[in-house]
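Accompanying notes for the structure given below.
In this view, the complex is presented without one of its protein chains, the others remaining in place.
Chain lettering (A and B) follows the sequence in which the chains are written, and residue indices restart at 1 in each chain.
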Amino acid sequence: MQRRELLQLGVALGTVVTVPAVRATSSEMQDAIRGYANGASVKPGKVKLDVPPLVENGNAVPITVSVDSPMSATEHVTGIAVFNDRNPQRDVVRFTLGPRSGKALVSTRIRLATSQQLVAVARMSDGSYWSHSVDVLVTLAACLE
Amino acid sequence: MKRWAAAIAMVAACLSAIAQTPDARRSGFDDMSPQTQAMQRDDMQNPAMLTVQDGAALWERAPSASAKACSGCHGAAATSMRGVAARYPAFDKSLKRPIDLSQRINLCRERHQQSTPFAAESPELLAVESYVALQSRGLPIAPPADPKLRAARARGEALYRQRIGQLDLSCAQCHDERAGGRLGGSLIPQGHANGYPLYRLEWQALGSLQRRLRNCMTGVRAEPLAYGSPEIVELELYLAWRDRGMKLEAPAVRP
Partner (left out) sequence: MPTPHSDNMARTLLTVPTTAKRGEVIELRTLIAHIMETGFRPDANGQVKPRDLINRFSCRFNGELVCSAELYPAVAANPYFSFTMLATESGTLSFNWEGDNGFSQSESAVLTVT
């Protein structure tokens, strides 16, 4: 729906509708992922992005990313990056790992502005890239302070 | 004759069932997602514990060269403060009214440490309050059975049941009558004040019960009661009574 139509509909309903000036599209997220992968193909698999499917508050959402990898000197994960499609910015966090990590397993807490898709991408020592996408529903607070 | 006996037996069974009714009260903890529960359970993940560290440091710090630190009178908080947060609000003899824990801390600063009180909801006051409240974690909330509190508690209850604001809602309408229902996407809890001060994910910070009550008042488009006002403390007093016997979870985590 075009912004003007949306605003007209909002006025007709007697509500105030605000539309962000620049709306993120998932093609922007694809661009960010492509940039991280330096143009290499990113295949689904090997990565597990653990995030609750329904989140009661978007200010502190626990996530865990694990990657199936022996983390040996010759075969290991060198990086894990998490992307989103509806926050003001596509990047969430980028980790650097190595054989000293022992396992490819990282956790953190992130902010989600609204319900959206998250993608975790792993960069491997052999130059390959793997990913896992999850859709998250975010409950917005009922009352504002 | 048989029908009367059956009726009496049924009434007796009902009465005994009521007497043994399990506590229907649910802590907000039980309404949270497993992830948020895990955040509260683990002291190394609970962001409130960062503020508690600040409180532990302030406990040891003398406010001036001529005044003692809290520890100077009270020694180790783990022993001297055990059970204290669980029995506030309490009656203050000189002010002749109930006061809550944060007011008690500030009165100590004025009367015994020759210092100015911490500002309401300031980082320092929240730090000391959360540190003191931690020492009662796991203990049952035990409001004092002081007859001098009775009138104030009744006023607090009246406030709890009073419809306020442009949305014309009372605390009771959501938290007694509609607990378990939904407001927007959020589950309505029973609203037990058994975890304060707490880290609220919505605030991205630790805050007091008074802050939370003021949020609700703003939420129903009412003029919020002022920090430290006698009315807000009376409401806290009633809520402590409503929560009596429930375990104190401070410093809790809530969405």
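In the analysis below, contacts are C-beta pairs under 8 Å (C-beta built on N, C-alpha and C of every residue); 3 or more make two chains touch, one makes a residue touch a chain.
As the structure is a computational prediction, the values presented were derived from the model and not from experiment.
Enquirer: With the missing chain put back, which residues of chain A would touch it? List them for me.
Expert: With respect to the unshown chain, the touching residues of chain A are 59-61, 64, 71, 84, 87-89, 91-103, 105-112.
Enquirer: On chain B, where is the contact patch with the chain that was removed from view?
Expert: Touching the chain left out of view, chain B contributes residues 43-45, 47, 49-51, 53-54, 56-57, 204-205.
Rule of thumb we're sticking to: only the chains that are shown with their structure count from here on.
Enquirer: Between chain A and chain B, what is the separation of their C-alpha centroids in Å?
Expert: Roughly 37 Å separates the two chain centres.
Enquirer: Any idea which chain B residues touch chain A in the complex?
Expert: 32-36, 38-39, 183-187, 201-204, 215-216, 218-220, 255
Enquirer: Note which residues of chain A are touching chain B in the complex, please.
Expert: Residues 52, 54-57, 59-62, 139-145 of chain A touch chain B in their complex.
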